[in-house]
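One chain of protein is taken out of this complex; the other chains stay put.
Moving on, here comes chain A:
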């Protein structure tokens, strides 16, 4: 641990929240290993680190969702051993949380959202004193510089205002002495740039007035612009506590990943990738350059200057039999890219062309025409977007090829049964029978069924969004093998995942998305989880004004 205390290190009395030696195990995994954290009064404190470094676990222990195994927590002078600490203790001591999902009711007014937290002011007979409530909430909104009427439904507010309302609500019972500690979990993850600027400015102003704030964020430029102190976690340990310093992005990233990797950031970022103007993204492999017409026939998916939703000019080319990964933070456009390619979202501008197995090129279309062109998609949300929970495994398998079984006298159940049994055996689905309900399967086996559903169509392009989310280790290996076999058979695979290790073990190359653009291409020896962490977290220097102008 490299404790880097500055000369103006805080006096012990200045610390309002201290976590010391916090350890938390999940089974065999050590999520937190004697982690330390100290917040100074009236500062904005950043808690940063790569995926799985223990940030979320720390927050969950503080919120009382998980109970720590060892360590001490000290809030505003009161100290607990972690096994004596519970949600109520944290709240009573003044911890307030605003999670990424803000927990607001979008249809209800701001005032009512406040009232659900703090209770409605009632008069005789339990009547709600609306005027009282609205006046109090209006005062709070003024204090927090939120320009909105308490009667406005929360859903009508701008995204940054919504987050501010959630913050204001969390702090609403704060009296004049500013003793509450606000903990923000990735407050800007889903916000566009200008919205997060608005939000961060407001947070900064609160801190200047004496509010203590801790925020978790992956966006380095943001934390650098607003935070006073930084705590960096790696593998469940505190590797750096930078108090009252102004570290550079490289310094932070070096702490997050270990020293050696940070150097490679600049080398692997594609020159000009951020200006959205490169028609063919540079690639580390010379063979990938579409130099000849013959090589061009090999391109299964071509995405050109794709805009829409979070996507802001994505260019991409995938060849036959390639497995390509998509890395990026939440909100970087990972899922949107896949969904737009599959035709679920219509792009605002740009082109997506797909070459089917017969060599015909298809321009854009809806999911159905995409399917006919040989595209398959396994969505991220298995329960919500892939499963037919009440139907049988057989129904879940045959749903993509229903027409195949239709004879004049009806559906050929015999053939359907035989095919389903084949698929279940071939993809190693552990099920009592193909006629069992889909929900009787474990997560991993459900995912195998979803994958088999698509692979039986022998797609030329397979889009996988978080393919092993909620999947056990054994099934995960099966799924990787299945995907690799499909690719070996000529299927092109595009995998979006937040599991960087997964991308590294599965893919030949990975593109990194940042703010809806391809920020980097990684392949070969550079393809390591640590390196990807560096690339997803950091931003390079913004493109020069002239380049930016040219891209628009």
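Just so we're on the same page, a contact is a pair of C-beta atoms (placed from the backbone, for glycine too) under 8 Å apart; a residue touches a chain by one contact, two chains touch by 3 or more; residues count from 1.
Going forward, contacts and distances are computed from a predicted model.
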Hidden subunit of the complex - UniProt protein name among "Indolepyruvate oxidoreductase subunit B", "Nucleoside recognition protein", "Transglutaminase-like superfamily protein" or "ABC transporter permease": "ABC transporter permease"
Among A:94, A:379 or A:516, residue touching the chain not depicted: A:379
Given A:392, A:447, A:475 or A:526, the one touching the chain that is not displayed: A:392
Among A:436, A:477 or A:501, residue touching the chain not depicted: A:436
Full-complex contact with the absent chain, from A:26, A:116 or A:406: A:406
Residues belonging to chain A that touch the chain removed from view: 309, 342-346, 366-368, 371, 377, 379, 384-392, 395, 398-400, 402-403, 405-406, 409-411, 432-433, 435-437, 439-440, 453
